[in-house]
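All protein chains but one are shown in place.
Going by the order they are written in, the chains are A, B, C, D and E; count residues from 1 in each one.
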């Protein structure tokens, strides 16, 4: 199976779906992570955007290695400045068609971060266009089965699909720890998003809290674009 | 696997979960249907409750046979008069323990019919008590995995789990047609619940409408008591 | 009364509000359908957009004739590429002012299709601007009473106003059947939107399911922009 | 048309649906108000329940006269002590059958007051049983079209049907003012329910606020048991 | 200030509001915990209800001491068998009047456990009756300001009021650990409620997860009966 995660910033993959990606990779699925940006804004006042981007690109690759993903990609958008436009929707159509994924993971639209919102809309609208033969781009039409959205519990995001990541919580945390440039940044600028304080501890706590809700040690939650029938109740 | 459906009235099993029961039976699961009442109120003014009960008991057995269920049972409550009480909760504890089911199917609590409401509460509260060793009854404690509630779209019931019954819609309809005493009754008294007009046609339409929503020909929908984790996204 | 439906694609009018339009037309209301696009993307790989547009324009007129609508119009947007912009909002202000409708029917904003979303926003925002004398365009200001949104049950769309189309379900289906170019397209590309499989059967089923919910043979549902008082309870 | 309001306490009819009752009465509908209790608990420590009941019975009749209702009735329950039971459900079945109403108005179930809750459940469940020929009581079966629930905005009550009472707001307030025994009581014991402070002013404000929401001077809001289709959008 | 928590079972106080109780006690508020039952059903098959009750009574007192509460009380209901009745509502009226609390903490009604549900209803309905002078019981009427409900995230409970318990999370956990009889019970019978597995770890995780949501290290969440105005935004 082909799994494609499209995330706004370098650390989003580990934070929102690292356990699930690691588990799918471990099963032998082909897993790719496409980063909209290199996280250029995630630096202190003394940094340049270029420096930050270079460091975070390496951190993304290191995290991807920890998770076992097969491809780590950057789509060239600028941190804090992803906008929704028809032109960029076509960029995402091509990103989808190039990977021809069975399922796509991305941000939930009602997320506070403007980049997450724009990514959610671009991916969702590209998904509808990717299969149309008359919408011509550089790659052949493709037709993924579903999108699974991830999000923060503080928005209106409400997960409906839960993946048991009991055996992959440590991997997720280890992937997160590759983003070490963010430690200093968050100490200084955590104020912008209080949710990043004590990131490692709180991600562990969230995984366990979600797991308890659905009857396992640790879980990640998603909202699917399409509801789907199952064969049996159990 | 042991499947137990607990329904208020004789035709509720076919209406709400007939396709799912038939499919589980077809897989080889042991399927039982426990009827709270014999539907004694489902008759015209010229009938007696006893006559109605006798006819509907036979119709229930015939419908059960069509669905392939292994056991058809009657718990002795009176149609239109199921009440919630601690004493009756213990009756349901024993009904559960006797069957020792893996999963239980029953009415969703927020249903307009008072019997459906009372059944939902009795089963749910019995479920919590059934595993307690110090809550002694005639049978050994048991510990079912989950309850799946079914309901009408006109209440606040919102299904989250959908079973593809594409191959079992005809069986469901055939089971429904065993309840032929209800045809005349509904012609006369459909006014009490306009939803039973044209029952066969509308159940087909509902199965298809739900199926279209989740990507198959026909479906039945349920709301589980416990959310559950899955192994992978797909 | 003046009724104006503004739809994204040629077959949307029949699918979402065909019964209601036919009924209003039958009462003697003046009914117009304005299509944002000619559905240029609704073709196979061997088609050109121009060919598809030409065929679907004719199908729209044929469907409009079946429904009894007085005007069928095309607003010149491109299928799959409707965007929200201030400039295009003024295009819709003029579309409204030209028709001076009492009520407007259009897509619900939270619809998966990007064209439906953009249409919903353009029409809604134009509605607020259409009555302002200082917002000058080619036509005089107008002030419609209300917008009625239609949508798919798979989005967050929740109808609150239901029109009994019992006598007009066949007309709706006949109008839908005028869009025969879409049959082949949907066989090939239904994957993009599984909801279009078996379109005729499922639209019949949906009309009946909605009708049963509100006490009639068949219904279409809408969400009004403004809630409104009524004279009496019955 | 036959309209029956079933309220828990003497002042509930004016507070929750006085404008609507007055308007229906003014149209020539037959309007009855059945009070579950005489409001025996609505007195100060120096009163007896009997005294309070006597005074409030007269106030109910005076208010009924102001509203133009045809019948004012008391069903014999005790204030603060209405309970839900099968036996009392049959009392309400008879109350319904005796009046044979087209529509019933009563409390919304999710109301903070235990008497309102119990009344809501008793009336709703009686409504389902009232049409059954085999559920024998002193009166003939009847089959009302719908129940309209009224409630307080502080509960989960959310009105969907709004009646324009622009010409009847003064009548509603005048009816309320007949319950003059409650003035002193509320000064002393308003603490139990802060919503009754400044009752007259706040009811005027609520009527206007609701009216503004739905485009008229003053309105009352209701949640119907059954959603219903309408003939046309406008 | 007088704080009264009314909980169904011995360990509910620590689990649901232990941090908040400890913090209020630490401020000098008078804090009382009234237990509906002694948790008689919380034992293994070889226990008697009396033995279990005796052990758990002591554990409750030990936990109360850790939390710093001033009074620990038992109201004499039986575990697993709390029912809603008018008679028992009056028992709770007296429990409230005896303590004359400013605020009351208790279970949220939509909780899966039947005892929690019944406690929620009894306390809420008693709250409405406790201030009425004509509702005579052994104590004088009282008029608490508000009820704060606590609940599990797996029900429809949605907290709106969050108390920062950063300095009291360890106290909460230590109080929980006094209920050591439940360790073996939960190992054997956790199946009835998977949420109690790894109770200590998961309560820590939940406190942190909730804290992160509202900008502090650890929090407990409540839903107030009455919404309340505040003086300023900050």
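We take it that a residue touches a chain if its C-beta (ideal position, glycine included) is under 8 Å from a C-beta of that chain, and two chains touch if they have at least 3 such contacts.
Computed from a prediction, not measured in an experiment: that's the story for all the values here.
Asker: Which of the visible chains would the unseen chain be in contact with across the whole complex?
Answerer: A, C, D, E
Asker: May I ask which residue of E:73, E:100, E:143 or E:164 touches the chain that does not appear here?
Answerer: Final answer for the missing-chain contact: E:164.
Asker: Any idea which of C:60, C:124 or C:178 touches the chain not displayed?
Answerer: C:124
Asker: Suppose we count only contacts with the excluded chain; which residues of chain C make the list?
Answerer: Touching the missing chain: residues 85-86, 89, 124-125, 128-129, 131-135, 143, 225-227.
Asker: What does the interface between chain E and the hidden chain look like in terms of residue numbers?
Answerer: Contact residues on chain E toward the absent chain are 1, 3, 20, 23-24, 27, 102-103, 105, 145-146, 148, 160-164, 211, 213-216, 219, 222, 226-234.
Asker: Under the stated touch rule, tell me which residues of chain D contact the chain that is not displayed.
Answerer: Chain D touches the missing chain through residues 153-154, 194-195, 197-198, 201-202, 204-206, 208-209, 212-213, 215, 217.
We adopt the following convention: only the chains that are shown with their structure count from here on.
Asker: Which chains are shared contacts of chain C and chain E?
Answerer: Of all the chains present, those in contact with both chain C and chain E are A, B, D.
Asker: Going by residue numbers, if over half of the contact pairs line up, that's a repeat, so tell me which of B-E, D-E or A-B repeats C-D.
Answerer: Looking at which residue pairs coincide with C-D, the repeat is A-B.
Asker: Residues of chain E touching 2+ other chains?
Answerer: Answer for chain E, listing residues that touch two or more other chains: 154, 194.
Asker: What graph shape do the protein chains here make by touch: line, ring, star, complete or other?
Answerer: Graph shape here is other: it fits none of the named patterns.
Asker: Sort out which chains touch which and give me every pair.
Answerer: A-B, A-C, A-E, B-C, B-D, B-E, C-D, D-E
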